[in-house]
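To start, I am sharing the structure in question, which I have written as structure tokens.
Only one protein chain is missing; all other protein chains are in place.
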Amino acid sequence: MSEITVTINGETVTQNVEPRLSLADFIRDHRRLTGTHLGCEHGVCGACTVLMNGEPVRSCITFAVVADGAEITTIEGFDEDEPMTQLRKAFHENHALQCGYCTPGMLVAARDIVTRLPDADEARVRLELAGNLCRCTGYVGIVNAVLQVLEERRV
Amino acid sequence: MKSAKFDYDRAGTLDDALATLGNADGEFRVLGGGQSLGPMMNLRLAQPDRLIDLSRVAGLDGIDASGATLRIGARVTHARIEDGEVPGETGAYMKYVATGISYRSVRNRGTVGGSLAHADPSADWPSALLALGGEVVIAGRGGERKAPLDGFQIGPFATGLGYDEILVAVELPQLSDGTKWGYYKVNRKPGEFADAIGAVVLGNEVRAVCGATGAAPFRVDAIEQKLATGATELSIPDARDMISGHDPGFDDYELQIHAVALSRAVGRAFK
Partner (left out) sequence: MGQFGIGQGVVREEDPRLLRGRGIYAGDVSLPRQTYAIMVRSPHAHAEMRAIDTEAAKSIPGVLAVYTGEDVAADNLGVPGMPVKWTRPDGAPMAYRPQPPLALGRVRYVGDPVALVVAETLDAARDAAEALTVDYEPLPSVTDTARTVEADAPVIWDDAPDNISALYQAGDPAATEAAFAKAAHVVKRRFVISRVFAQYMEARSAVGEYDEREDRFTLYADVQYPHRVRQLLAEKIFQVPEQSVRVVARDVGGGFGTKGWQYPEHRLTLWASRKLGRPVKWTCERTEAVQADEHGRDNVTEAELAFDENGKVLGLRVRTLANIGAYLSAIRNLLAAYTNVGTLVGVYDIPAAHAEVRTVHSNTNPTAPYRGAGRPEATYVIERMFDAAARELGIDRTELRARNFIPPEKMPIKTPLGLCYDCGEFAANQQEALKIADYAGFEARREEALTRGKLRGIGTANPIERSASPSPDFAEIRFTTDGTATILMGTKSQGQGHETVYKQIVGERLGLDSERMRVIDGDTDRVAFGIGTMGSRSTVIGGSALYRAADKIIERAKPIAAHMLEASVEDMEFERGVFAVAGTDRTVTLTEVAKASFLPARLPPGSEPGLFESATFAPEDDTYPNGSHVCEVEIDPETGETDIVGYWVVDDVGVVVNPTIVKGQIHGGVAQGVGQVLMEQVAYDPDSGQLLSASFMDYCMPRADDFSDIAIVSNPVPTARNPLGVKGAGEAGTVGALPATMNALLDALAPVGVDDLPMPATPHAIWQAIQKAKSAKN
């Protein structure tokens, strides 16, 4: 067991964890924040994407011990966040989710796009979103939602 | 899809990490960003007994362009390179390569040193940096040594790194502005591991690398000679012939896409 101290959505917790515990399982099973979803657990689908020290990472292939000292933001921690508020509205308006399982990771990835790549065009948005799998939407609504927020943030 | 049990060390210093590695009684692995090792451990394709985390070790994440060569610390992430932290023409080339590695959430964690040491045959940096030329800087209990990138990777997931050594940096030539380079990947999906890589850099020396070969990337001397003598394009049939000369064990399609990758890398260099 290793002791880690992690700040999740502003709350700092110190806990002993097995080294093999993934950050995703720490978030879901130990902190009961079940909005972070596990889609593949081998770093392909992006459903588990969270912010670690402000940057998106895949929590399924990041061990919790490695997150010692880090600030983690999960989907439950964005309620005061401006780009996320814009994205949620745009996802809602553009029918960018159906079953909702990929949505938390998709939103964290989308937030990275609209904040890091303000000039992204559709092709770039599609490329940047390619790290997050959605099985329901054919990506049409998701791409449109991200483009809408990029546009809103430019004016 | 959970890792097997392992022990974990968060090394405070490089010496601590080297000492732990030196006394290894089992499979000890150095943990960089963990973006290749993590999936392999979750799939239980890798089951190390102990991980040595270098994230608290100082001095591994610098980018130093002050000398004749460019020194990039092993823990520099793909994302930092993508964001342009490496200066000059070498930086432009590396930025281009970094942008195509996996996805941003992986690039935020994955590191240059980790990629070189892990030596996945389909990964970008082993091929891309071989095309630059340069050396890896390796720390051992007896001090530092340098090894040329030529010959550093010896096969799939195999390098010249000793079990008790740690790759701490890579030293690369500073390309002069306007140096021609081209990099082209064939992959089933952007962001996934490459099926074929072509990398050409026409710096002080001309280097043309055939990568994602299933084994170590290799330089194609016939293509280098052709480019060194003024050629500005490379046809696919010529590329096929020249790659075949290295007897890479490709089937017909593999030969084709590697030839396409090199042909298009040359095309990009002279575009």
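When the chains are written out, they are named A and B in that same order, and each has its own residue count from 1.
In this section, a residue touches a chain if its C-beta (ideal position, glycine included) is under 8 Å from a C-beta of that chain, and two chains touch if they have at least 3 such contacts.
Everything numeric in this text was worked out from a predicted model, so none of it was measured.
Chemist: Out of A:6, A:61, A:75 or A:150, which touches the unshown chain?
Modeler: Reading the full complex, the residue touching the unseen chain is A:75.
Chemist: List the chain B residues touching the unshown chain?
Modeler: 1-2, 5, 39, 43, 186, 188-192, 236, 252-253, 256-257, 260
Chemist: Pick out the residues on chain A that sit against the missing chain.
Modeler: The list for chain A reads 18, 20, 28-29, 32-42, 44-45, 47, 74-76, 79, 88, 91-93, 95, 97-104, 107, 123, 125-127, 129-130, 132-143.
Quick note on the criterion: only the chains that are shown with their structure count from here on.
Chemist: Mind listing the chain A positions that touch chain B in their complex?
Modeler: Where chain A meets chain B, its residues are 2, 18-20, 22, 25, 38, 40-44, 46, 49, 52, 55-58, 60-63, 65-66, 68, 108-109, 112, 116, 127-128, 130-132.
Chemist: Can you list the chain B residues touching chain A in their complex?
Modeler: Residues in contact with chain A: 1-8, 10, 31, 34-35, 38-39, 41-43, 51, 53, 55, 79, 102-106, 108-109, 189-192.
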